[in-house]
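Here it is: the structure, laid out below.
A single protein chain has been omitted from the complex, and every remaining protein chain is retained in its original position.
As written, the chains take the letters A and B, and residue 1 is the first residue of each chain.
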Amino acid sequence: MENLIGLLVAVPLFGAALLLCGGRRLDGKGPYIGTVLAAASFGIGAVLFADMLGRGEHDRALHSTVFSWIPVGGFRADVAFQLDQLSMTFVLLITGVGTLIHIYSIGYMAHDERRRRFFGYLNLFLAAMLLLVLADNYLLLYVGWEGVGLASYLLIGFWQHKPSAATAAKKAFIVNRVGDVGLSIAIMLMFTTFGSFAFAPVLAEADRAGEGKLTAIGLMLLLAACGKSAQVPLQSWLGDAMEGPTPVSALIHAATMVTAGVYLITRSGAIFNAAPDAQTAVVTVGAVTLLFGAIVGCAKDDIKKALAGSTMSQIGYMILAAGLGPIGYVFAIMHLVTHGFFKAGLFLGAGSVMHSMNDEVDMRKYGGLRRYMPITFVTFGLGYLAIIGFPGLSGFWSKDKIIEAAFAKGGTEGWILGGAALLGAAITAYYMTRVMLLTFFGEKRWVPDENGNEPHPHESPGSMTFPMIVLAFGSVLAGGLFSLNDAFVKWLEPVTGHSHGHSPLSAAAVTGGTVVVLVIGVALAWAQYGRQPVPRTAPRGSLLTRAARRDLLQDDFNHVVLVQPGQYLTRGLVYVDHKLVDGVVNGTAASVGGLSGRLRKLQNGYARTYAVSMFGGTAVLIAATLLMRAV
Amino acid sequence: MSPVYYLYLAALLFTIGAAGVLIRRNAIILFMCVELMLNACNLAFVAFSRLHGNLDGQIIAFFTMVVAAAEVVVGLAIIVTVFRSRHSASVDDASLMKL
């Protein structure tokens, strides 16, 4: 069984190599090869899952060392895999949703001439993401971590001929790199503190180190998580990342890659548990981001960017839960999985809409699409109900638990976090209802473009609707199934640990509160976008709306604080290097040249001048000799 | 008579020769001044020989004469050639050696 773990990574990696190096011969078959290999890796995951279920709950982790990777003195890194319940959850999510999105892409990318490469990148992403969750040490995790970053870079910039896509891709990679600095430093700190950076020893003996060290490690891990999961202050890349093809947004920037930060924090639970300050930082980041993303989501007219804001916000919930410690880890992962279903479904629905609307993304130019695209409408609608936490659907179960856990944190902190989470739920209900109303309800608002092409909305082909239907089932059922008999808690508890906090509010009160804010949010959106017609061009809006449209000025902030000073610095340094550093060198050369020019004038060619200098020299020598003798 | 007076005479002759080399421009005169300096040296050598009572100085004086003779041969030949090509015996006209 252990050997199968390596195969899990190897299969999509092989697919990536085959498709990227295969040449034009594979252009036609490429999408199918990629999809089959993704499905194969899901199959392997399922076999391993069945095997894992067959064993006792404390005997489920598998470990396999493939080879010694970097052995230098006390620094030992192995290519070794570890498959426990937490990794297993991710494996099934990644390969499952991944396979569905491969299938979807067959239809979505059917007319793109570079689709072979697209599927190659998708397979590369799967391999890297699986490596990330299967690694048994932080350094190998880092490989997967940057690997998914690379895949994300390649896929965001897949339509490279668009300058905006190329810029967005670059931005995503560089912002992620800032996070990676955090991960690098965390690994180095672990090495100097523990002499190891493998999960098992570090996490088992974490509490032996001082709290200061652990806090430092925790904060660095949080920085890494912020980069990958688009949390404040490294959130700015996610909105731009929507330049990528929609299946990519669904898989990478909604369901899997962006949740890697949650995985990292949950995996490093032992470190955070012993470093309360770091935990405080985590919950703060989570709470701030969940509101930030939600506010941004309210103002965007681009359907994908609205969903991106939503993703940011939902991951904020997960980070918040993970920062709560053992009372939250399980629910962070549970929300991660349910979010994986409904957000992927929503993105695929958005892609389906764009596909039929000539790639129009502005929701103000949709309207009334429910009549034209019934399947998309129903699946999107179910995803919508799930994300706003409609009682009984997936999002309800997982989000409710997080809000409950936030209150259970206790004290003022608990009230603040719980309040923020509740407020977030209200805003979520508002902006998602807005998306729903703008897209599927009301009157049709599309018009022919300059060339006279009028969109003809139509239902997407089967290869696209099938994954949407499957994900819709997940959105409806997953949360309930997980909560049945606390199945998910029991499944993950051996890995992450679990404890019940003491909530000042009863579970029923929290649920009631959630439902109330949900109704308020929906009602507000209905009042604004359902009852009255929607203008085709966005009104100017309040100051907050305008700021939110500009992603709450995050890019302006980065531009003023980082980009511009950086540009001045590099320009200044180029000047300094040329004028000063090189100038000193060339100045030395010039002064030697100048001096020799002066000396050259002594050589005037007149024999008597030379004679004088000879006589003078001789006289000086004689004088010197006599003087020396006299002394 | 003390040999020291010969040394004074040698010094005087040398100074005259040196001054001539530095001041005059005609190559022939220059040449003669050089000869004057060499002969001043010869005189000094012979005087020293007498002063110290050995023959070293006289031997060196002979060497000097041989070298001076050789120098005259080469030097005059050069001067004649230069005069032929430039119609001038002034050393200032031959200043092409400068950089």
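Assume a residue touches a chain if its C-beta (ideal position, glycine included) is under 8 Å from a C-beta of that chain, and two chains touch if they have at least 3 such contacts.
Heads up, the rule we're going with is that contacts and distances are computed from a predicted model.
Student: Leaving aside the chains you can see, what is the UniProt protein name of the one that's missing? Options: "Ni/Fe hydrogenase subunit alpha", "Aspartyl/glutamyl-tRNA(Asn/Gln) amidotransferase subunit C", "N-acetylmuramoyl-L-alanine amidase" or "NADH-quinone oxidoreductase subunit M".
Tutor: Per the UniProt record, the undisplayed chain of the complex is "NADH-quinone oxidoreductase subunit M".
Student: Tell me the shown chains the invisible chain touches, ordered by label.
Tutor: A
Student: Based on the whole complex, identify which of A:Arg76, A:Arg364, A:Arg445 or A:His559 touches the chain you can't see.
Tutor: Spelled out, the listed residue whose C-beta touches the missing chain is A:Arg76.
Student: Among the options A:Thr192, A:Asn451 or A:Asn485, which residue touches the chain absent from this view?
Tutor: Missing-chain contact among the listed residues: A:Thr192.
Student: Which residue among A:Leu4, A:Leu92 or A:Ala166 touches the omitted chain?
Tutor: Touching the chain that is not displayed is residue A:Ala166.
Student: Given the full complex, what residues of chain A touch the hidden partner chain?
Tutor: Spelled out for chain A, the touching residues are 20, 63, 65, 67-76, 78-79, 139, 142-143, 145-147, 150, 153, 157, 160-163, 165-167, 169-170, 173-174, 177-178, 180-181, 184-185, 187-189, 191-196, 198, 200-202, 204-205, 208-209, 213, 566, 569-571, 573-574, 577, 581-582, 584-585, 589.
In this section, only the chains that are shown with their structure count from here on.
Student: Measuring from the mean C-alpha position of chain A to the mean C-alpha position of chain B, what distance in angstrom results?
Tutor: Inter-chain centre distance comes to 95 Å.
Student: Given the complex with chain B, which residues does chain A contribute to the contact?
Tutor: These residues of chain A touch chain B: 600, 603-608, 611-612, 615.
Student: For the complex, give me every residue of chain B touching chain A.
Tutor: Touching chain A: residues 18, 21-23, 25, 30, 91-92, 94-99 of chain B.
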